[in-house]
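Heads up, the thing below is written out as structure tokens.
Just one protein chain is left out here, and the rest sit where they should.
Up next, chain A:
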Amino acid sequence: MKILLVEDNQEQAQFICKGMQESGHCIDWAKDGREGFQLATQQHSDYQLIICDRLMPEMDGLHMLKALRAINMTTPVLILSALDSVDERVKGLRSGGDDYLVKPFAFSELLARAEILASRFSPVTAQVDNSLSMADLELDRMSRKACRAGKNIELNTREFHILEYFLQNPGRVITRTMLLEQVWGHNFDPQTNVIDVHISRLRKKIDSPGTTPLLHTVRGAGYKMEVLE
């Protein structure tokens, strides 16, 4: 994935660049909004994701974002900000941002959000599949049924949505905050084990004894669903 990072703090930028490169992504860095705008709009830039800080010298993140949307650029934008009030989040998303991550954040959270955001806008996955599957696990979104190795799995509504979200993002790390946002529609960190309890219940249902585990815990980050070799 090709990413543009617009961040005025050199130390932060270097760390994000290093982390992204280690995760197999290609990343360019712009020191402020003006430079970010130039890089994003130059020919053949073809970025799949823009990560931008909000408060920057010259041109701040929101101005750059508005300018990009004004020329109909649809590249997904993830806003990084120290401003975490509800009003500031709303302002960021209304200016054209697609996701909003508040500092301080864990790099794993940034990576997970970046990958999922880019995939959501990818033309390959943009089409909606009614049937999702991984190994012998299948989920039918129309009939809202799940089964593993042909055996029906009883899921309540939330468990169905959690599983659906995992299957939509196979192999990608999903953090607890992301699950709360996507499945429950609430944007805060409960700072408790409440999501872990739900995952544990789901895991008991889909990874029953004798089957290959599909739902894995990623230490310090969250969970991912994949078939481990």
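Here is the rule we use: contacts are C-beta pairs under 8 Å (C-beta built on N, C-alpha and C of every residue); 3 or more make two chains touch, one makes a residue touch a chain; residues count from 1.
Throughout what follows, contacts and distances are computed from a predicted model.
**Q** Name the absent chain by its UniProt protein name; which of "ATP-binding cassette domain-containing protein", "histidine kinase", "3-isopropylmalate dehydratase small subunit" or "ABC transporter permease" is it?
**A** "histidine kinase"
**Q** Any idea which of A:94, A:144 or A:186 touches the chain not displayed?
**A** For the chain that is not drawn, the touching residue is A:186.
**Q** Would you indicate which residue among A:108, A:133 or A:182 is in contact with the undisplayed chain?
**A** Within the whole complex, the residue contacting the unshown chain is A:108.
**Q** For review purposes, identify every residue of chain A that touches the missing chain, sorted by number.
**A** 9, 11-12, 15-16, 19, 82-87, 102-108, 158, 184, 186-194, 197-198, 200-201, 220
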